[in-house]
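A single protein chain has been removed from this complex, and every other one stays in its place.
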Amino acid sequence: MITLEFFAGLKDYFPPVMEVRETPEDINSLRRYLIDQQSFAKTLLEQCRFAVDDTFVHEDYPLRQGDLVLVIPPSSGG
Amino acid sequence: MITLEFFAGLKDYFPPVMEVRETPEDINSLRRYLIDQQSFAKTLLEQCRFAVDDTFVHEDYPLRQGDLVLVIPPSSGG
Amino acid sequence: MALWEQAHHPAAGGVVLFSGEVRNNHQGKEVSHLSYEAAEQMANKMIAALLDEAKQRWELQVAIAVHRLGKVSVMETAVVVITAAAHRAEAYAANQYIIDRIKHHVPLWKCEHFVDGERAWGGHCSCKQKSTGNIEP
Partner (left out) sequence: MALWEQAHHPAAGGVVLFSGEVRNNHQGKEVSHLSYEAAEQMANKMIAALLDEAKQRWELQVAIAVHRLGKVSVMETAVVVITAAAHRAEAYAANQYIIDRIKHHVPLWKCEHFVDGERAWGGHCSCKQKSTGNIEP
């Protein structure tokens, strides 16, 4: 199981925090899983970055049981 | 006759205000006249700009009786 | 501003302050206010690392960045960046670098609330850089 945190516009499609029972293999699998779940959010999910341990991770980052994954839409600070 | 005003480092060589009895033909003549007067200030005078009516003027600007000419060393504000 | 008090240093000849303020309009629509959200812990760590990086790269005496979260009204400041260096070129360059990175890289989001009641999550940076969706670690 992994835990996801969603931010900003993503919260129109997902709850702020969500658990995924089956740990996806990597970020790419997670991204595809989320697009399957909410096809309305496809464009936004394709633009998102993901972070584990407060650090951005690559598409092939191997997820592990218990990871907290931040799902991060394009930044728009300032 | 014209009146000259000197600024900054030039005041080590000239008084703050000085009159020149014979009106020089143009700025170029004035510059040469001043270098003749104070050869120690040659380098600085060669770098100076001149202003009449609070406006920078060219080397060939024709001076007229009564002009107030500012002799302006390289700027170093800020 | 209290931050300004911290921005001076006897070896710093140039101090640059950037204030990002809320405009009353966006693409022709009247803005009521903004609200900001962040992945807060991650954003704080990234900003701290960014300031350290900029300090080294441009030999800054001072590097400060503060971003507000929650509601920010029109004409209020949402983000402040202050840089001080011996010479002004470095202070300007570092300042622009820090605000660009905060706007495009740090997990911080702007939500625009319009007078007509609509709202829109940002991505509308003044420099019009497109969000590319690149995964940058």
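Descriptive notes on the structure:
Here the chain labels run A, B and C in written order, and each chain numbers its own residues starting at 1.
As a working rule, a contact is a pair of C-beta atoms (placed from the backbone, for glycine too) under 8 Å apart; a residue touches a chain by one contact, two chains touch by 3 or more.
All values derive from a computational prediction rather than experimental measurement.
Every shown chain touched by the omitted chain in the complete complex is listed here: B, C.
For chain C, the residues in touch with the chain missing from this view are 1, 4, 7-25, 74-75, 84, 86-89, 91-92, 95-96, 99, 126-127. For chain B, the residues in touch with the chain missing from this view are 5, 7-9, 27, 46-51, 54-59, 70, 72-78.
Just so it is clear, only the chains that are shown with their structure count from here on.
Rounded to whole angstrom units, the spacing between the C-alpha centres of chain A and chain B is 71.
Averaging Cα coordinates per chain places chain A and chain C 25 Å apart.
For the pair chain B and chain C, the distance between C-alpha centroids works out to 48 Å. In chain B, no residue reaches two or more other chains under the touch definition.
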